[in-house]
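Omission of a single protein chain aside, the complex is shown with its protein chains in their original locations.
Letters are used for the chains, namely A and B, taken in the order the chains are written, and counting of residues starts over at 1 for each.
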Amino acid sequence: MILHWLVFLVAALFSVFSALMMITRRNPIHSALWLIGNFISVAVLYLLLHREFIAIAQVLIYAGAIMMLVVFTIMLISVEETKKVSLLRFGAGTVIGVVLTVLFLGFLLSGIIGGGVAGVPGELTPERIKEVGPFRVVGLMLMGEYLLPFELASVVLLVGIIGAVILAKKER
Amino acid sequence: MVPLSLYMLVGALLFAIGIIGVLIRRDAIVIFMCIELMLSAVGITLVAASRYYHGMDGVVMAFMAMTVAASEAAIGLAIFVLLHRTYKGVRVDEINLLKG
Partner (left out) sequence: MVQYVWLIPFFPALGFLINGLLSRWLNLRKGFVAWVACSALGLSFLVSLLVFFDLLGLPPEARVSISDKVLFDWIVSGDLRVTFGYKVDPLSVVMALVVTGVSFLIHVYSVGYMHDDPGFTRYFAYLNLFVFMMLNLVLANNFLLMFLGWEGVGLCSYLLIGFWFDRDPPANAGLKAFVVNRVGDFGFLIGLFLIYTLLGSLNFDEVFSKADNLTTAQATLITLMLFIGATGKSAQLPLYVWLPDAMEGPTPVSSLIHAATMVTAGVYMVARCHVLYELAPLSMAVVATVGALTAIFAASMALVQVDFKRILAYSTISQLGYMFLGVGVGAYSAGIFHLMTHAFFKALLFLAAGSVMHALSGELDIRKMGGLREKMPVTFWTFLLAALAIAGIPGFSGFFSKDEILWNAFSSPKGHWVLWLIGLITASMTAFYMFRLCFMAFFGSFRGGHELWHHAHESPRIMTVPMVVLAVLSVIGGYVGIPHVLGGHNYFHEFLEPVFGQAPKGEVSHTLAKLAWAAEGEGPIQGEAALELLLMAVSVAAALLGIFIAWNLYLKRPEVPERLKERYPNAYKVLWNKYYVDEIYGALFVKGTQRFGTMLWHEFDEAVVDRTVNLIAWLMKAMGTLLRPVQTGFVRDYLLGILIGTIIVMLFLL
């Protein structure tokens, strides 16, 4: 019980901390690394929630594939940052944006903390999941109820592949 | 049992941090990373809700979001590579060709 809470606290705090670090680093590679840390801590949170599948997917896809792509791209196109050039952009727009974001956050928090949540609990209690098998349950859902989105997602991926190849081809 | 609201708090915080990152940073790739952060934050909320509502729908939704994020990453980064050929370092401040 207490271990549960402890792990949660560490993971949660680390995810927030790494996010903050990410947005404030000058070197993009540093930002990328902090983001990877963030993703892994989120995966830990998923594990705490007994959602193994999504935890593995998080690590594989986000921290693995996507961040790898990002790092490659940074390597390809990042320009040497000199100390003089500011990494931030401060304009009237930015200030307004930050204010609004804080406002937005306030909304969210008021909803989370203040309001009661509605909704009807489903039938996949942890016992049931353990019975069927955690991955099997996800598989059944993907192939059953969410078949169409599943297929559409594959189409999206296909488009992504083709698009990326076409876009990055060298002009003849 | 960690209450749902704490998970959602984490998600909300990460999301807000992502937005601020998007607004603040100048380099396109870092902005892109902040967007990924936002998507991930949404995933947290969804999965936590699925746990507390005894369903797998949240997981599936988060998975779909992940898929889209991957695809988006591919295309978006390809675009950045192309832009780099013209602009030598994609800085969002300087690109305004679509100015109305």
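What to note about this one:
Throughout what follows, a residue touches a chain if its C-beta (ideal position, glycine included) is under 8 Å from a C-beta of that chain, and two chains touch if they have at least 3 such contacts.
Worth saying up front: this structure is predicted, and the values here are computed from it rather than measured.
Within the set A:G64, A:G97, A:G122 or A:G139, the residue that contacts the chain not displayed is A:G97.
Checked against the full complex, the candidates B:L9, B:V22, B:I44 or B:A69 give a single residue touching the omitted chain, namely B:V22.
Residue B:V92 is the one among B:L4, B:V42, B:V68 or B:V92 that touches the chain missing from this view.
For subunit A, the list of residues touching the undisplayed chain reads 89, 93, 96-97, 100-101, 103-104, 107. Touching residues on subunit B toward the chain that is not drawn are 19, 22-23, 31, 92-93, 95-100.
Keep in mind that, in the parts below, only the chains that are shown with their structure count from here on.
Computed from the mean C-alpha positions, the centre of subunit A lies at a distance of 6 Å from the centre of subunit B.
Residues of subunit A that touch subunit B in their complex: 4-5, 8, 12, 15-16, 19-20, 22-23, 28, 31-32, 35, 38-39, 42, 45-46, 48-51, 53-54, 57-58, 61-62, 65-66, 69-70, 72-74, 76-79, 86-89, 93-94, 97-98, 101-102, 104-105, 108-109, 112-113, 117, 119-126, 128-129, 137-138, 141-142, 145-146, 149-150, 153, 156-157, 159-161, 163-164, 167-168. Taken in their complex, subunit B has these residues touching subunit A: 1-2, 4-10, 12-21, 23-27, 29-30, 32-34, 36-37, 40, 43-44, 47-57, 59-60, 62-64, 66-75, 77-82, 84, 88-90, 92-93.
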